[in-house]
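Excluded from the complex is one protein chain; the other protein chains are retained at their positions.
Should a chain be cited, it is by its letter among A, B and C, assigned in written order, with residues numbered from 1 in that chain.
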Amino acid sequence: MDDFYRDYILDHYRNPRNFGHLEHPDVVAEDTNPLCGDRIRMELLVDANGIVADVRFFGKGCAISQASASMLTETVKGRPLADVARLTKEAVLENVGIGISPARLKCAMLGLKVLKTAAVGQLASWPDED
Amino acid sequence: MDDFYRDYILDHYRNPRNFGHLEHPDVVAEDTNPLCGDRIRMELLVDANGIVADVRFFGKGCAISQASASMLTETVKGRPLADVARLTKEAVLENVGIGISPARLKCAMLGLKVLKTAAVGQLASWPDED
Amino acid sequence: MRACVADDASKLARIVDDFPILRERTVRGRRLVYLDSAATSQKPQCVIDALVTYYSTYNANIHRGVYEIAERATDAFEGARGKVARFVNANPRELVWTRNTTEAINLVAHSWGGANIKPGDVILVTQLEHHSNLVPWQELAARTGARLTYVPVDDRGLHVLDDLDDLLDGVKLVALSHVSNTLGTIAPLDIIVPRAHAAGAVVLVDGAQAAPNMPVDVKALDVDFYAFSGHKMCAPTGIGALYGKRALLEAMPPFLTGGDMIRTVTYDGATYNDLPWKFEAGTSNIAGAIGFGAAVEYLSQIGMEWVREHERSLVSYAFERLRELEPRGLVVYGPRDPDLVADVISFNYADIHPHDLASILDGEGVCIRAGHHCTMPLMEKMGWPATARASFYIYNTRQDVDALIDALGKAAAIFKIDRAGAAGALGG
Partner (left out) sequence: MRACVADDASKLARIVDDFPILRERTVRGRRLVYLDSAATSQKPQCVIDALVTYYSTYNANIHRGVYEIAERATDAFEGARGKVARFVNANPRELVWTRNTTEAINLVAHSWGGANIKPGDVILVTQLEHHSNLVPWQELAARTGARLTYVPVDDRGLHVLDDLDDLLDGVKLVALSHVSNTLGTIAPLDIIVPRAHAAGAVVLVDGAQAAPNMPVDVKALDVDFYAFSGHKMCAPTGIGALYGKRALLEAMPPFLTGGDMIRTVTYDGATYNDLPWKFEAGTSNIAGAIGFGAAVEYLSQIGMEWVREHERSLVSYAFERLRELEPRGLVVYGPRDPDLVADVISFNYADIHPHDLASILDGEGVCIRAGHHCTMPLMEKMGWPATARASFYIYNTRQDVDALIDALGKAAAIFKIDRAGAAGALGG
C-alpha cells in the first residue's frame, strides 16, 4: 500500500487537474462514498458529436479518490461519451498503478462511478460489483 | 434424579390428598410455573384462632409439583396460618426427599409459593430466591 | 423410502465425529444422546474454529476499517452473508442479519407492518404457530386496529385448507411456519403461497425449523419474507437472518437506527444506507455471522437432500419403535406420516408428566424437551397440558432412537406403568 503513494498520485492530489466547475455543463453527477465520506462531482460539456469537450470535477476526500478522479478527467477529455459509459475498473487501475488494497478500492472507483453515472445518465451500480 | 420418584411420591401424584375445592374458602391463591406450565391452586379454611381448619389444592402438572403440593396440604392442616407463612424451602425438601435437580426445584416449590401467597395474603417472592 | 442411514453409516459416523460434544463420553461415561436439536443444534468443530480464528487472528470491527484485519473481517462477514444467502437461494442484498428468527419476524411486523397494516386489515396466521410467529402479529393487530385470524389445523396438526379462499379474503399478510416445532408438520406452502398471492397478500414464512432440515429455495417457494435462526442449524447463538424480496425491503422504513445503517446524519435528520445494511444498526454479531457462514458451508457439504432423507428415515424408525409402547399408553401426536413430518416427534407416555419423563431420560443421558414448546394456544386447543418432544438432526443415529426407547422403558419401570398402566392417561 505504501508503494501506492507515488509522486504523481500526490501531485494529482495536491494539484488536481480540471478541478472546479463548468459554467454550463451538459451533464452533472455527484456521489459520496458512504463509508469514508469522500465526495466527487463530475461536470461534462458534450459537443454535437457526442464528444466530451470539457470536464471538471469537484470534491474532497483522500488522495486515492481525488487523484484518481483527477486522472480520469484527463482520460476522458476529448473522448466520445459512449466510450466514457463503457470505462472499466481497469482504466482506473491503469491510471493509479498497482498496490491498492481492497478496502481502498471504493475510494479509487468513486470518480469512475460518478463519471459513468453522468455518462449513462443514471446511477451505475458499483463498478466493483459488475 | 431417578431416585426421586419413590413410591410415596408416585402415590401422592396419582392419589393426591386434599385435592379439589372447598365450598367457602377463606383464602385462595393460585399460580403457574411459567417455564413448565404447572398450575396449583390452594384454598384454605381458617378458624377463629387462625388455625388452618381445612385445605384443598387443585392443579395439574408434573409428579414433583403435584406430589409436593399434596404433601404440603397434609403438613399445614391444623397448623396456625402464621406458621404457614413462615414455611421454608426446607419443609418441602423434607417432604419430597433428596435427589431433586436444580431445574426441577421450581416445580417442587410451586405449591409452597402458592400456599405462602395465600397465607401472607400477597404474592411472595420465589422461595428459592430468598 | 430410501434407507439412507444404513447406506451412509460411515458418512454418519464422520458427521458425529465433527461434533466435539458428541465425540466424548460426557454423560456418566456415556455418549450424549441429544434429541433436542429443534431447540438448538449442536455445533461442529469447523464452526467453533471459525469463531476462534476470527477472535484470535483478525478480530476487528467491519465496514469502516482501513487496516488489513478490518478488511479481512469485513470480507469474512460479507462473505458469510453471501454463503447464507446462497444457502436459501437469495441475493445477498436481500439477506438481513438479525439475532434470531424472532427478531426477523419483529422487524417485519414493525417496519413493514407499521407502514402497511391499517385498521380493519386482516392478518392470517395458523393455529400451530410458535409464539414468535404469533405474538408479534397480535401486537401489530392491537397497535393498528387490524384483525388476526387463523388457518385451523386438524387433530393430527395438519392444516385445514377447505375454507382457505374465504380465509384469505381481504388478507394483507399471511404468516406461517414452514415446519411446526411442536408436531413437525410441514406446511403445504405450494398450495398456500400462490393462493395468498392471488388474494393480494404478502407471505412471511417462519423457517426456523425448516432451514436446518431440508433444502429451502426462497425463490422457488416465492415467499415474500423468510426468517430463520443460525443456532438451530449448526451456527453460533445470536445470529439469524431475514430474507425479503428486494422491492419490499427497499420500500420499508428502517427498524432499529444508529451507526452503520445510515448514509448521512445531520443535527436535523438522517438518510439511510443501501440494502441490506439499512436494517443493521450498530455493531453486528460479526463472529456469529462468520460462524453462520461456516455452518451453512458445512451443511451444504453434507447436502440438504441428505439431511432431509436422513431425518425422514430416523423419524420413520422412531415411529416404528414408539409404536411398540402404544399398548402401555404411549401416544404420538401429530401426523404420523414421515413424508409430512420434518425433524420432530411429540408424544406422551401414560400418566407420566413430560417433565418427569425428561428428568428420568436425562438420567439415562437422553436429552428431550418437555412442555408447551412455545405453542401454548395449540396445546390448549388440542387439550394437551404438555408434551414430550424428541427432535433429530444430522448427527443422530438409530442407536439414539434405541436409547430413547430404552430410557422410556426405564421411565415406565419407575412409574410402574405395567401396573398403574395406560389407565390414567395424561391430560384427562
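Structural remarks
We take it that contacts are C-beta pairs under 8 Å (C-beta built on N, C-alpha and C of every residue); 3 or more make two chains touch, one makes a residue touch a chain.
This structure is a prediction, so every number in the text was calculated from the model and none was measured.
Here the chain not displayed is in touch, across the complete complex, with A, B, C. Contact with the omitted chain, checked across C:Val16, C:Ala39 or C:Leu248, is made by C:Ala39.
Contact with the chain that does not appear here is found for just one residue of C:Gly113, C:Gly184, C:Pro236 or C:Pro385, C:Pro236. Of A:Leu44, A:Cys62 or A:Leu115, it is A:Cys62 that touches the chain left out of the display.
Listed residues C:Pro92, C:Gly170, C:Pro188 or C:Pro377: the one in touch with the omitted chain is C:Pro377.
Contact residues of chain C toward the unshown chain are 20-21, 26-27, 32, 36, 39-40, 42-43, 47-48, 51-52, 55-61, 64-70, 99-103, 105-106, 127, 130-136, 138-139, 142, 150, 229, 231, 236-239, 256-260, 262, 264-270, 281-288, 355, 358-359, 361-362, 366-371, 374, 376-377, 380-381.
Residues 32, 34-36, 101-104 of chain B touch the missing chain (whole complex, contact as defined above).
Of the residues in chain A, those that touch the hidden partner chain are 1-2, 4-5, 10, 14, 35-38, 60-64, 101, 103-104, 107.
Quick note on the criterion: only the chains that are shown with their structure count from here on.
Ranking every chain by how far its Cα centroid lies from the centroid of chain C, the top place goes to A.
The mean-CA centres of chain A and chain C are about 47 angstrom from one another, to the nearest whole unit. If each chain is reduced to the centroid of its CA atoms, chain B and chain C end up 37 Å from each other. Within chain C, contacts with two or more other chains are made by no residue at all.
Residue positions of chain B in touch with at least two other chains are not found.
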